Structure formats: C-alpha cells, structure tokens
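A single protein chain has been omitted; all remaining protein chains appear in their positions.
Here the chain labels run A and B in written order, and each chain numbers its own residues starting at 1.
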Amino acid sequence: MAFDTATSDTNRQEPSYLEYKGKHSGLLGWILSTDHKRIGVLYLTAILTFFFGGVVFGFLMRLELISPGETIMSPETYNSFFTLHGVIMIFLFVIPGIPAIFGNFFLPILIGAKDVAFPRLNLFSWYLYMGGGILALMSIVLPGGPADTGWTFYIPYSVRTNTNVLISLAAAFTLGFSSMLTGINFVTTVHRLRAPGMTWFKMPLSIWSFYATAWVQVLATPIIAITLLLVALERIMHVGIFDPALGGDPVLYQHLFWIYSHPAVYIMILPAMGIVSEIIPVFAHRTIFGYKFIAFSSIAIASFGSLVWAHHMFTAGMSDTGQFVFSLLTMLVAIPSAIKVFNWTATLYKGSIELATPMLYVLAFIFLFSIGGLTGVMQGTLSIDIQLHDTAFIVGHFHYVMFGGTGFAMFAAMHYWLPKMFGRMYHRPTAKVAFWFLFIGFNLLYFPMLIMGWLGMPRRYYDYLPEFHPYHLASTIGSWILIIGLILMFYNLIRSFKKGMIITEKNMWGGETLEWQIETPPIHENFTEIPVITERPYGYHDNELPVEKKELV
Amino acid sequence: MNIEAQAHTEVHVHRDDVGARLGMWLFLFTELILFGGLFIVYSIYRFTYPEDFRLAAKELNTIIGAFNTIILLTSSLTMVLSIAAIQRQNKNLSMFFQLITIALALSFMVNKYFEWTAKFHHGIYPGSDSLMNESSGQILFYGLYYVMTGLHGLHVVIGIVAISIMVRFTKKGIVNSDSYVKLENVGLYWHLVDIIWIFLFPLFYLIT
Partner (left out) sequence: MEKNDAHTEHSNGYTIYVIIWLSLLVLTGLTVAVAGIDIGELTIPAALLIASVKAYLVLTIFMHLRNESRTFTVFLYVAAFFLLISFILLFTDYSFQ
C-alpha cells in the first residue's frame, strides 16, 4: 500500500525536491534555494504563520464585541487590533496566499517547465515578504504601539496619530514590492516557458488566473507604493500632498488608495477561482464547461476590476457624475464573475460527483462567494450604499468573498495539492469534519453581520446599542466554531507531514493536468523530459474515471 | 503528430535574452506607474489650482531645467551607443560611452543640487514657514516638485550605480558581444529615467 510502483513508468531514480542536495544543505539549502517548489514551501510556512496571527487578532476582536461596552480591551487597543487584523490578513495572507504558495509550486509544473523565468528574483520576493512581515511585527512591539488607522490609512488621521504608522507603511511597501516581482516573474514565465505544444488555449485554467493576477500585481501595486510613500513623506517632512491643513485633498488620497486596493481584491480572488476551475473537473469527472469563457473572464475581471475603485468612496464627497459612473462600472464587473459561477455549475450538472475534501471546499466556495458577490452588487447600487457604507454589512460582504471565497479555495488547494507536494495523505474523515466546523462556524460568524449592518450597526466600533447584542453574540460564537474547525484542519494537515500515509502514487485524485504525471513528491527539475503537449487539459470523457486512478485505502 | 521529447536534464543554465528583456520591460511598467501616480496627483491639483501653479512655477529656473533636459537626452544617446559598440565587439568604445553616460548623469545631479539649495536658501522647502504662508496651490506645487524631482533624482543615482556595475562587467568580459542583455536592460532602465524627465520638464518648468 505504501509503495505503489505499478502506476510509475519508471522507478524513482532521482531524489525528490525535498531530499535534493544542491550547493547548500540543511536549513541553508532551503532559504538559499532558487527551486520554485522550495520557495513555495517557504511561503506556505510563512503565510500560514502570519495567518495564525491574523486569526488571533480576529478572535480577540470578536471576544471584545461579545457584549456592549468595554469587555477585554480599551477602544484604542481595539482600533489597533482591527488595523493589525486587516494589515496581516490582507497584505500577508490573502494577497500573496495562493499565488505565492501554489502559483510558485505548480505554475511551472502545469505549463511543463522546470522553473520560473527568474528563479533568483523569486527567492528575493520571498525575502521581501519576510522583511515586510518582520516590519509589521515590529510595528506591534516598538514604542508608539501598532497603528490605529485601519488598514486603509486614511488621511488626515494617518498623518496625525502618534502610533507606528511609518513602520506599517514600510511593511506594506515592502510587501507590495514582493508582489510586483512575483507578478513580473509569472507573466514572463507564462509567455516564455510553456512546454512545446502548449498553446494559450491548451493551458490549464489556473494558469489563466495566475496570469491575469500577475498583470494586476504588476500594474496596480505601484500606485499603492507611491501613495503610501507620499503619506510617509507627509508624516516625516510635512510635504503638502494630501493633508488638508497643508492644502491637500484627503479624498484624492482615497482615490489613489483604492486605485490599487480595488484591483487588489482581484489579485485575491482570481487565483482562488483558478483553483476552483482546476478541482471541479476532477471531482465531477466531467470536462470543464466553457473553457474559453472561463479563460477570457479571468482577463475581463482583471481589466474591469481596474475601473471601479471609487465604489469604496460613495459617501466620501465625490461628484454626482463620478458616483454614477462608478456605480455603473461596478455592475459590469459582476458579469464575468457570474459567468464563471455558471460555468462551474454547468460542469457539475450530470457529473459523477465525488465529495472528497477538496470538492467540499470548492462547493462551499461557490455558495459563499455567491453570497459575497451578490452583497457586493447590492453595495454597488448607489442609493443602497449610502445606507450600508461603513456598516457591518460591508464587513460581512468582504469576509464572504475574501475568506469564504479565497480562504476556502486555499483550503481546497491545500487538501488537493499537499499530498502531491509532500507525498503524505492526511486523515480524510477528520478533514471532512473540520470542513463542516469551518462552514457552519463561518456562516454563523458572518451572516449576522449582514443583518446587523443592514439595521445600522457601524463597522470598526467596539461598542454598540443593546439591540445589536444578539447578532454580536451569535457572531462571536460562530468565531469559536470556526476556530475549532481551523485547529482541526491544520492539526490534521500538519500531523500528516510526519504521520500521514505515505503516497508515491503520481495521480491520487485522477487529475488530467501535468502535475499528476510527475513523481510524488516531484523531483528537483519536475520532469525527466519536458513533455510535448498535444491535448487540451481536462480531457475527461463524461463520467469516465481516467484509467490511471487507483483507489486509495 | 510529431512527438519529439527534448531532453533538458543536463542543461542547468537556461539563457533567454528575450525573456530577460521582457521581465525588464515589465519592471519598467511598475516604474512608469509609480511616477504615473504622481503625475495623476499633479494633474488633479493643477486642474484645481491653475493660477497658483503658474505663480509657483515662476520661481523655477527654466535655463537649468532645459540644460538638464539636454544632459539627460545626451546621456540616453551615449547609453544606446554603448550597446551598439559592444554589438560590434568594440569593448573599449562601449566602456567609454558608458562612462560618458555616468559623467552626464553626475552633472545632472550637480545641477539639481544647485537648484535645490538655491530654493532652500529662498525658504522654499517642505514645511518651511515661508512656504506654509503661501496659498494651498503653491504649497502643493512645491510638495509635488520636491517629491517628483527627488524621486527622479534617486532613480538617477540608482542608474549611476547600475551603469558603473556594467562598466566593470564590460571590462571583465561578463558583458561581451555575445552576451550583453544585462547592458541592454540597464540601458532600458536609463531611458525610462530620461522619459520621466521629458515629461517632468514641461510640466514644472514651462507653465507660464
């Protein structure tokens, strides 16, 4: 059972990338490695560590909000906590998340390449990520205390407050640089390193997603870089740019901030959608419905997504014309996202659906992302947003898309790909139990926010009127159930690294993309011979299990 | 269907000059948009305070600005000539042109130094009392002036360092007529620095 050699064409001649002995050994062999797979694992470790930190802040915030009035922390502390929760989750978890871990590990493999176009730059991106993370941590412990501006650093408060805003800005700037360089690497890799025969329309759909994401990383991130730099200069040198006391326009700051930060949410969701497109065909045993529609919709989402930023600013003091224009454009961006959801659902129709853990997370994604997306369309409607802006409704919306969407897709990817990456299978029944805790806890945590936001509960407030108490109570209890799920899930996965069933099988799920044709775990150069591609991916015959799949005990 | 498997396992060093240039262009886009953000801020404030901008711009010295423009344009010429030279296996000529480029870049910075210090002497700098007493538009003009020309100057300095490294590489033969994509990429960077100034010059010095 442990060593199933019948499915391997060749006995393993080369060591896996985990055992490969390069110029350096031990820890140095990891942190000096330019192997995209090792870099992916480095990101996995770092990103999940920071995620844990972000969860802790979220947990404590919910604890504060379990009853009105001060519960466990002062208002100033609460402000710092939601700032840190946002900064960590957004810049250290969701934005890098899927591209840095799974993009790095699998993009070259999926296109039949040995590595990315710029391996050393790739390692440098990881160093920048770690540097940004360390700066963020420093902002917590250094005198002055962590920034309390919210992750949005709005002027004028961000130039007035005496908390550690500068270090936070430096952290975000550094992380942005990491993101840009990854984007440059991925665009070049997709253009230059595809295997012979892999035309654009023979690429797996996750590559289309990573590609579109990479473009957004390259084009949008510099805007936040310059914007944050300007805020820093205003703080340090009193350069007049945004500060109204110096003649500046604080709404202009908001514009510039969101010109990046809106496309950033597409950096977050596009790779997640790519994961869904990869996993659904495998576990529905049907070829993906509407390949070209899904491929083009990735490009469309990236493109339209750069046209809608000011819908974050409807109550900030924009002109009526500006508001109309952005509301209209916001409606447009929903269309390609919906196209994807329709195509995924059509793929499921008449499929032979196997509810393996990755599939559970992906199905949950479709449900949770739809709620998030629909609430987004509600917010895009000007008249409704006047009521909803800065309420808990918004908080509910973005957690549905970023966590229910990207978060769950990342969990799906972990359950789908970790066995390939490490040659170990986690305990599958436990994984399913963890999923249900997560799903139930998630909805109990966030759905009440949609309701109480609608009823007027503001966001970023640590105190509230008694009428909102039942919702906050439910939400906090939901957070506990969610956290139990997280603990169970991560315990299961981490335990599997040492104690999980060893897998040497190349194709444990019956996938039809290139990663399932190479060794488990992959060898250092991924392929012994670069494949020549003659067929499109997902070439399932409807409801037929591909021949190579073996039953796992 | 012709199926030819290509065995790449022996080849560990993967050279792709087109890919290298593609990556460099993508990096240049990030720089373009970094400065583009500043140009966007400039355009909004100029639209809001047209008279203030005109007034404030009077303080700037058009002659130095034009002179610096010519310096940078010439440095772009010498940069591209250094590439043409290495393509023709003329290593010394290439190094010569690279050194001229550095010299021109340094003189640009010297001019900038004189410009800025003259301004400081007149009390025009971020946060100064005399500047704070001016109208909003003028404060913003100078805020933008210092940030944009300052950031540009920083990029000039980085360029000087990068070209210096290329001089050394050319001397040692790492950059040679068979393999000069590093030099090309530094050249691309340098031309972008030039292009940014091409837009900065009229927008700050020539509003009258």
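FYI, a contact is a pair of C-beta atoms (placed from the backbone, for glycine too) under 8 Å apart; a residue touches a chain by one contact, two chains touch by 3 or more.
The model shown is predicted, which means the values in this text are computed figures rather than measured ones.
Only one of A:Met73, A:Val325 or A:Met501 touches the absent chain when the whole complex is considered: A:Val325. Only one of the listed residues, A:Ile31, A:Met73 or A:Leu307, touches the absent chain: A:Leu307.
Subunit B residues in contact with the hidden partner, per the touch definition given at the top, are 17-18, 21-22, 25-26, 29, 32-33, 36, 40, 43-44, 46-48, 62, 66, 69-70, 73-74, 76-77, 79-81, 84, 87-88, 177-178, 184, 187-188, 191, 194-195, 198-199, 201-203, 206-208. One chain of the complex is left out; on subunit A, the residues touching it are 191, 215, 219-220, 223, 251, 255, 259, 306-307, 309-310, 318-322, 325-326, 329.
The rule is simple: only the chains that are shown with their structure count from here on.
Subunit A and subunit B have centres, each the mean of its CA atoms, that are 35 Å apart.
Those residues of subunit A whose C-beta lies close enough to touch subunit B in the complex are 114-115, 117-118, 121, 180, 183-185, 187-188, 191-193, 196, 218-219, 221-223, 225-227, 230, 233, 237-241, 246-249, 252, 256, 259, 525, 528-532, 534. For subunit B in complex with subunit A, the touching residues are 1, 3-9, 14, 16, 18-19, 22-23, 26-27, 29-31, 33-38, 40-41, 44-45, 48, 126-127, 132, 135-137, 139-140, 142-144, 146-147.
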